[in-house]
Structure formats: C-alpha cells, structure tokens
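In what follows, a structure is listed as structure tokens, so that the remarks can point back to it.
A single protein chain has been omitted from the complex, and every remaining protein chain is retained in its original position.
On to chain A.
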C-alpha cells in the first residue's frame, strides 16, 4: 500500500472528522461534504475489498447505521435479497473499469426497511492517473420509483382495458356485419321471391290488361332488385354508384323488350349518390326508360321498331343531372297527368328535391332531372 506518495495526507478523512469537532477550521470543502444533506461516501480501492473510509452524516441518517458500523466495510452490506443482481453487476463492472456509474438500486436500512437508492459512483484519480478513491452519492428516490411503478401499473391497466374494449367492439362489429349480411341476404332472397310470385301469377292470366299491369309491376320490383344487388357489391354500403346501375337497368330493359332496333346511347359519368337516394332514383329512371320503350316508338310496316334511347348522367356544379331522351313520337298527344307512372315520377322527384322537366326534343322527348348531390369523393365509385 502506497499511501504516502499521494499528495493528500493519508489521514485526510480523519481531518474531516476533526473538522466536525473543530467546526470552521481547516478545509472548508471537506466541511461542506460533512454537512450536506446529500448522502456521500468515499471508499479506498487500495485497501482490501474497497472499504468505506468516509461517510457523512446524511449517509448514516439514510441507512440508519452508526459511523463505526460502516467504516471499513464494503458498501454491499446495503444490499439484500430483493436487490437486482444485474444492477450490482453493472456497478462491479464500472468499478473494475474505473468508470462512472449511475444506477437505481434497491437498498436495505439497518432496520431491514428498503429504499430506492439513486446511486452515483465515480473514481477520483491522482496526478498520475491512478485511482485513489471512489466517491459516491446516494439519493433516496423511493417516491419517484413508487410513482414510476404506479404509472407503469396504470399504463398496463389502461392498455388491458383498451385491449378488452377493442375486443368487445370487434366482436360487436363482427356480429353487426354478420347481421347485416344476413339481413341483406334475406332482402335479396325476398325480392327474388316477390318477382317469382308475380311471374308465376302472370303465367296463369289471360286478360291482356292484367298481364300488362303485372309486367309493369315486375319491372318496378326488378328495378328495386337491381338496386339491392348493386348496393352491397361495393365496400361502402352507404354509397351507390348510380351510373353502373343505369347501365345494368337500361341493358336489361332493352334486351327484355326484345326490340333490337332500339339502340341505347349511354353517356354516364361515374356518379356516386347516398344509398337512401338509390331507390327513388332507380325507380324514376325505370319509369322514364320504360315509358320511352313503350310509348315513344311506332312499329314500322315490317313489324320492327327503330329508334334511340339516351341516358346521360352528369354532375355539373354540384348538381346531379339525369337526362332520359328518345327520338320517338314526342308527348304532344299524351294526356297522362293523372296516370300512375307520371304521378310516381313526380312524387319521387319531390322526395329527392329534384326539378323535373319534359322537353320536346323534336323528334322525341327529353326528360331532364336535376337534383342537389353531395360532393363526389374520388375513388369511391369503383372500389
């Protein structure tokens, strides 16, 4: 052991004990360390097992020991069964490497009670770079640790609650989706059955007028069916692609009429409307197209009919505009304000807050419907 070669006298720390007695004389720096409320110790690595050579009053207050009980001992006596082995190892490595270390470690007082020690250890070297002492400060951070624990516990509890709630909501959504599919399935099947009933009934009827009524009724129900078939094909069940629907409807009505001489002219911008507008719009378009088919074209001498039915859907300045036109006989001779088809169209227009106008298209008729429509969201119509 080579005490005497260092600059400090070997009994430097005993001097501080003297200072305690003779307060105010000697080294004021040492006096400050003696008196501070921060717990501090100094150990001597050149003695066997790096024992404490100085401990201030704050350390004794913190740990509950007497000075003579701690001097000459290695600080590990503060550790106990619940002290984290990894934290101890971290300190050991730092001391072996003569490095600083700052670690929170669980320590035990003399009475066996525990406290969280925010320990900071650093080596003190002489001019030649040899480590002479280790200096350490201890801060009781039990309160901070407790709240840290509480925060972690709160966080865990919160996360668990969120997880549970999410699972509940997912289950509820799953149930809702299943229910929606089930209801959708039934609605579609029932619409199919209604159509089937009408078709079967119609087969048994001889009277032309009644047959005609049933056919018209079937067309209307099939327009509703087409709406429903299309409604749940998109991912967003609250939006309805009206242009795709119109294409389906017109193709269907034209081929059903069996009049290949009548050609459709479709100018359909992709337009999406809200689902609740789908049914009235569909019924209205159905009425107008069937009217054109039924009333606009005269049979030629060869028994065939030729002509054109146009449908245009566009969305100028936030208005949804539908035009159904034909190049047929026009409506000059029509007297049908009291007829059911016209009444239906007008009522549906009112429901939709739509303006509707029959124009003489010379030749033929052009019906123009214009209604307010919410702004289009890109990408909705074709996903």
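A few points about this structure:
Convention: a contact is a pair of C-beta atoms (placed from the backbone, for glycine too) under 8 Å apart; a residue touches a chain by one contact, two chains touch by 3 or more; residues count from 1.
Keep this in mind: contacts and distances are computed from a predicted model.
One chain of the assembly is not displayed; among "ABC transporter permease", "ATP-binding cassette domain-containing protein", "Response regulator" or "Isoquinoline 1-oxidoreductase subunit beta", its UniProt protein name is "Response regulator".
Looking at A:192, A:279, A:305 or A:351, the residue that reaches the missing chain in the full complex is A:192. In the complete assembly, the contact with the undisplayed chain comes from A:251, out of A:251, A:274 or A:347.
For the chain left out of this panel, the touching residue among A:218, A:242 or A:356 is A:218.
Think of the hidden chain as still there; on chain A it touches residues 181, 184-186, 188-189, 191-193, 195-197, 199-200, 203, 218, 222, 225-226, 228-229, 232-233, 247-248, 251-253, 255-256.
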